[in-house]
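This report concerns only the one structure given below.
One protein chain is absent from this view; the other protein chains keep their places.
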Amino acid sequence: MAAPAAAQTEDPGSTSTTVGAAPDPSAGAVRGRLLDLKETDASEDDVPVPGVRITVEDSDGQEAGTAETDSGGLFRIPLPGEGTYTAKLDEDSLPDGVSVADDEIEFTLGPGQSRTLLFALNAPNRRTEGKVDLFLQSLVDGTYFGLLLALASVGLSLIYGTTGLVNFAHGELVTMGAIFAFWFNQTLGWPLILSGVLAVLATGAVGWLLDAAFWGPLRRRGTGNTALMVISIGVALAVLNLYLYVFGGRTRPYADYRAQPAIDFGTVSLPPKRIIGALLCLFFLVAVATALQRTRTGKAMRAISDSRDLAASSGINVDRVIRFVWLFGAGLAALGGILFSLSQDVNFEQGSSMLLLLFAAITLGGLGAAYGALIGGFVIGLFVSVSAVWVPTELKNVGALVVLILVLLVRPQGILGARERIG
Amino acid sequence: MDWGLIFRSTGQAAIGPDACYYALAAAGLNVHIGYTGLLNFGQAAFGAAGAYGLAVAVVTYGVSFWAALFIGLLVSIVLALVLGFPTLRLRTDYLAIVTLAAAEIIRLVVRSVRYTATLGGTDGLQAFGDAFFRLNPFDGGSYTPLEFRPDQVWLLVCAWPLVVVVLLVTFLLMRSPWGRVVKAIREDEDAVRSLGKNTYWYKMQSLMLGGVFGALAGIVFAMSKQSVNPDDYGTRFTFTAVAVMILGGTARVVGPVVGSVIFIGVLQFLDVFLRQAIDAGLIPGWVPIDVNKVAIIRLIFVGATLVLLMIYRPQGILGDRREVAIRDR
Partner (left out) sequence: MTVDAPPSWATTIPHEPGVAKPDPILVVDGVNRRFGGLLAVDVGHLEVQRGAITALIGPNGAGKTTLFNLLTGFDNPDSGSWRFAERDLSGVPAHRVAHHGMVRTFQLTKSLALLTVMENMKLGATRQRGERFWGALLRPLWRGQEKEIEERADALLERFKLSHVRDEFAGALSGGQRKLLEMARALMVQPELVMLDEPMAGVNPALKQSLLSHVKQLRTEGMTVLFVEHDMDVVYDISDWVVVLAQGRVIAEGPPAAIGANPKVIDAYLGTHFAEGGGEALGELGPDERLEVDQVGLGEPLTPGGAADA
């Protein structure tokens, strides 16, 4: 991260909310989060700095409010109203080894406004690693993220291919997996591995049910593809906010494998859970590819993607195959969500903030092209992560989306997609 | 329960700034989606173009408010050209995804730390509308049973006629041969090309027109808040406008206004009603609800409305079921 943003908002800015969630109700305040960013770019290495005193004075030098950062490094200071203020960070309350570049920030507040303050902690320590090391690390991180995206986007692509639905609510299936696993693991206290397996099964079942009770009947009514797309947006919006309602806005970790020490491989370091997660992804991706190639249902899925009417007229039970697409697609999305949360913790909008990247992945691959999603997902994941070496973290998704637009400029049908016929 | 407050607040929202700018945003989408068949899910970007064009010109570059208004509209036209150039050749579904992505790109860039000095970052920009509010002839008296602040009254008195103009332009265009071409493109672009129309350029014109409407929406939004913030122009903005457009009736001239007044009114009703009901203890204790969660319920409601509308009344309030049936054939 090039910018001296040692204190971050609760929403790290780099993620994009695809379907909007309700805004923070708090107003008329300043807030922020003090994080010691250590020396890596991986946000999971950031350490919150608790117990630091921050005082706000108004333009007359009168104290307007004060607070200490909590265990999460968060502070929030309610202020009386509009005006010009100065926030001061008490350097003596900083722990040893942590320094602040500028301990005073002047800011203005509009009526009812709430602002975020950025104190630059340990800014001089940042960027001690060379570009090459950063690049290698981001290559490794990107591989993991790419595998995840590939996994999560298979369902999105197959659902589009077989039913024509551009499902804006696919990200919610990703989140569902993570939340189910969280619930089994944290609330019911089951081991994470068991919780993960159950969450994948449960989300798969939800996918199955969604098709049986919702999308299937709509399809049979002859609802147009655009209408289906708009419906999926509504579903996404409703479900996302339902998650926010039930799960809350905080990011919460699983009980197990929380702070795994990273194994050092020379310039690159990785916690074991990520190695295992990557292997798991790889296993499932190979399994998906093989299943599409070899099994009856898999072949039928590809056949329907190619031409639905033709497949139907050659005796394939299209509805049954589509049901399986939903079952597996949702299950894989859930798995992607759980593996993502293993390193980034659980958040109600993790899936929806991933949605555009998923779209980018399947669009790159060619909408509906069965293997396109695998390739597209991997490329996008890698790209997002590697581009963060050069562009600010908060803009790393921008790069991927720009690439998406550029590719479509050259090949409007995507990398693996077939051209539309005219006439 | 204070029913007087509930109804006053509902009425106020129904003709207030929110209803006004959502009507404008939906009118733009109506040109794009309803008439031309361009599935633009990046309307928020046009709103941002208008609002930021105005705010940045005034706050960062010291341009006068009135010139800045035109800059806002100009930015939205440039945005339409830049966005349309690569995307207008794409199939509908790609177009939807790409416009959504483009709007997100813009939002992320605007809120980034790197450009804070120019664009204001996550805190946005304030104090750009003084020149407008200085002309406010209204003083504080109560003009209606509804309680708007004087500067709000002034804004509304200027903004609603703007909505009327926008609808009038839409009406004039859509009954003309130009409108015929654009509607024909919605039905089948290749057929129109074979008849000698440059469909690409018509789509571009439509994108610009609807984009300017979107920019006006962004400007009214910014003026009503007297602040621009990047996250106001996220997908929530676009999708609410889509809901408003569908509710009013796709490809109906006055649909956006009808949809907006009703939708924003109902949202507000729900909001105040729930708050009152919670305060009055009317909701049984086992229901997990508190006042802080009302905003979330509003959005669940927006989503549910979209779903139910599309399933049970895709033609909206003013549309004709028969047309929907013909389209789905």
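The first chain written gets the first letter, and so on, giving A and B; residue counts start at 1 in each chain.
Simple rule for what comes next: a residue touches a chain if its C-beta (ideal position, glycine included) is under 8 Å from a C-beta of that chain, and two chains touch if they have at least 3 such contacts.
Worth saying up front: this structure is predicted, and the values here are computed from it rather than measured.
In the complete complex, the hidden chain is touched by one of B:7, B:115 or B:178, namely B:178. Chain A residues in contact with the hidden partner, per the touch definition given at the top, are 307, 309-310, 313-314, 421-423.
Within chain B, the residues in touch with the undisplayed chain are 169, 172-173, 176-181, 183-184, 186-188, 190-199, 205, 323, 326-327, 329.
Operating definition for what follows: only the chains that are shown with their structure count from here on.
Mean C-alpha position of chain A lies 27 Å from that of chain B. Remark: chain A residues 2-3, 5, 9, 13-14, 16-23, 25, 107-108, 110, 113, 115-116, 118, 160, 166, 218, 222-227, 229-231, 233-242, 244-245, 356, 359-360, 363, 367, 392, 394-395, 397-398, 401-402, 404-406, 408-409, 412, 414, 420, 422-423 touch chain B in the complex.
Interface residues of chain B facing chain A in the complex, by the touch rule stated above, are 39, 86-87, 89-94, 96-98, 100-102, 104-105, 107-109, 111-114, 122-123, 126-127, 190, 226-227, 231, 234-237, 239, 242-243, 246, 292-293, 295-300, 302-308, 310-311, 314, 327-328.
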